[in-house]
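All protein chains but one are shown in place.
And then chain A:
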């Protein structure tokens, strides 16, 4: 790639992380930005918070639970301006300052279900034994959602043997019941000033369908919202003290908008698929979904455009070059590509050795335009944008054309066109009425013909449900002797028990005696088995010798018991050649 310098590649970095767990921050306020990655370890243990400086890890802190998001946030006005790193992990927010543990903020506890509480109280008093407790708790779990129970209860219900259950009760019966929530996503919002290093507050989404805004100075809850589903991504705009708006993508595939003034939510966007990433570019929301699509919406929820990508989207990021005023969307794809889209134009593609799992663009070290990516194999890539790299609207020629820019080939306005337009404008009503009148007449005529056809059975398909027949004929030869192939088919759907044979049928031909003779003119049809076309060859000879003859032959199928023919086919004969006299 011509625009990116491959600054660093470590294929064995062994990092397992997600876009929400990567941050670039000036941790020591020395102008040398560090890379902070919350590593999920194996997914079960060895979770660490890693700090990279340049090409090496300078610090590692163990994490107790799986990290779900990290943000760097300025928490005070002290000089030098050092940001704190907030790690959302389990039910707590862990704050690190100067890369040392600084504060632990547990999210407020949720009320415990009364029935559950009384059950455990009974256990403490020795009134209930393990089996009874299991039965009572599992019926309680069926009654209300599992998420409304405490983790202690849920853990207890997972125990298999009775011994284990008893041991669990013994060790837990004196521990107070706590219902904790889990942070699912984390974002920041500037408090009162929009400056880069101004104090921010934290916005956290929880497993219990809540959004909480937390003051980062005093660690108190400022505001909370309830949502109908569990938040996955939060997008913040505005200032807490002035006015703000939150866009929250939830697990139900909808994006909700929240405002400062009200605690009510508004459904902003309903997506057809699950959200993979949500970014805000200028005034629009760009949403990447699992159906390989990137769509752009206004904040009112109106769809502006949508793109289909060639592979599944894995992660998204924002490329914001503040010096150049360039803001674009970065999408990590399943086919190892990172694509950069300015609006809906593809401006650049970067191909990695593996599937990018997490991407982050920003200032790293002393370089403003750095792209850090972690692949699914755990490799760490650092790409630096070249100083000479230019991205403009025009450079996206590989992308789709803007529909507004395609010119339609509209012909020039002629005098005739103008006259017609004027006529149509003046006599619009009359023209419409006469058109409707004619249309009705056509319909009437068609209906009349159809009724006549039905009444006289001149259609080649029978309308009698008992004798469903289909008749067609083809004429072969050039004359004066023709071969007519007549095909009769019984179209009834048969079953083994009821074959629905049609028998006792006869076929007859009707024509002008002066023009044709036919052999045989009348014959009996064999019993017709449904689904099998029966073909009968008929010899027809043209006997009119004086002029080139052309007439119609009518084939009629009838039965003795009915006066009306069952099916009729009109076969227009081709022009016959004269008899060659040798």
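One rule holds in what follows: a contact is a pair of C-beta atoms (placed from the backbone, for glycine too) under 8 Å apart; a residue touches a chain by one contact, two chains touch by 3 or more; residues count from 1.
Definition applied: contacts and distances are computed from a predicted model.
K.L.:
What protein name does the UniProt record of the undisplayed chain give, "RNA-binding S4 domain-containing protein", "ADP-ribosylation factor-like protein 6", "Postreplication repair E3 ubiquitin-protein ligase RAD18" or "DNA-directed RNA polymerase III subunit RPC3"?
P.N.:
"ADP-ribosylation factor-like protein 6"
K.L.:
Among A:100, A:300, A:387 or A:413, single out the residue that touches the unshown chain.
P.N.:
A:387
K.L.:
Kindly state which of the options A:365, A:468 or A:565 is in contact with the chain not pictured.
P.N.:
A:365
K.L.:
Given the full complex, what residues of chain A touch the hidden partner chain?
P.N.:
Given the touch definition above, chain A has residues 5-8, 54-55, 323, 364-368, 382, 384, 386-388 touching the missing chain.
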